[in-house]
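Pasting a structure here, questions to come.
Left out: one protein chain. Kept in place: all the others.
== subunit A ==
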Amino acid sequence: MTDVISAEAAPQPQGALRRLLQCKLALIGLALIVVVTAGAIFAPWIAPFAPEDQMFDGLTLEGAPMPPGDKFWLGTDLLGRDLFSRILFGARTSLVIGVVANGLALLIGTLIGVTAGYFRGWIGAVLMRFTDLMMAFPALLLAICLAAIFTPSLWIVAMVIALVNWVQTARVVYTETSALAEREFVAAERTLGAGTARILFRHILPHLVPMIIVWGTLGISTTVLLEATLSYLGVGVQPPTPSWGNIIFENQTYFQAAPWLVFIPGAAILALALAFNLVGDALRDVLDPTQRGRD
């Protein structure tokens, strides 16, 4: 029944990019990502103040942070630094963490998950037991150990986060891959003489893409916050370099007196995660041929 309907209604094939651009929500997400990226790149020119400048007029006479106003658009923090400038510069850190560290974690997780799920046998057993071990081990403790061994810098922190965060991805990808490997079309490919590489890259990975996209967008906020935790514990990005996470952590004790100090960086993290989520969702639909012509 459905076959007949969809066969009639199927639109002409279009470019995936064109279909992506037809989706309003995806455009909103893309716009947000562009804004954040531009803000991060052009921070030195946009920012009204240097992010680590503690300004005398940045505090009230009682020594409390300034609320958002004319001079300090988003207010100041406890040390009298301009919040807007810190958010702009913090976007650099958070983008690197959310995109690079998270992307690297996805890559490691997918590689391990696919290898274990497709080949199984002793390779699969070893890889998955290792994954379970990593899962059982407190991620934070591991991150602290790793960060303590290497001198903390942005890129080291990104590596550390990637090395801690790949586990969940590996687990999910493993389950999905082992289910896919049992599917009949994979057996059909084998009888055609398809080699392992062809089956993995042409017939298994495309099916994993939607799931990886979902995990990727979820991972953005997780990794940004993990960076904040590390910063808070002194093994992350070193102060006074701002990151969205450490702005929250530095100021959280004054949440009631100066809520904007927590709320604004929090909103920034949320907006970034949401933007990636919107684009990811649309991308997943656009890339799935069975979704074509069903809107």
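The rule is short, and it goes like this: a residue touches a chain if its C-beta (ideal position, glycine included) is under 8 Å from a C-beta of that chain, and two chains touch if they have at least 3 such contacts; residues count from 1.
Going forward, contacts and distances are computed from a predicted model.
J.: Out of "ABC transporter ATP-binding protein", "Molybdopterin oxidoreductase", "Oxygen tolerance" or "Predicted Zn-dependent peptidase", flag the one the UniProt entry gives for the chain missing from this complex.
T.: Cross-referencing UniProt, the chain left out corresponds to "ABC transporter ATP-binding protein".
J.: Which residue among A:Lys71, A:Arg120, A:His203 or A:Arg284 touches the omitted chain?
T.: Residue touching the chain left out of view: A:His203.
J.: Counting contacts across the full complex, list the positions on subunit A that touch the omitted chain.
T.: 1, 3-7, 10, 13, 183-185, 187-195, 198, 202-203, 206-207, 288-290, 292
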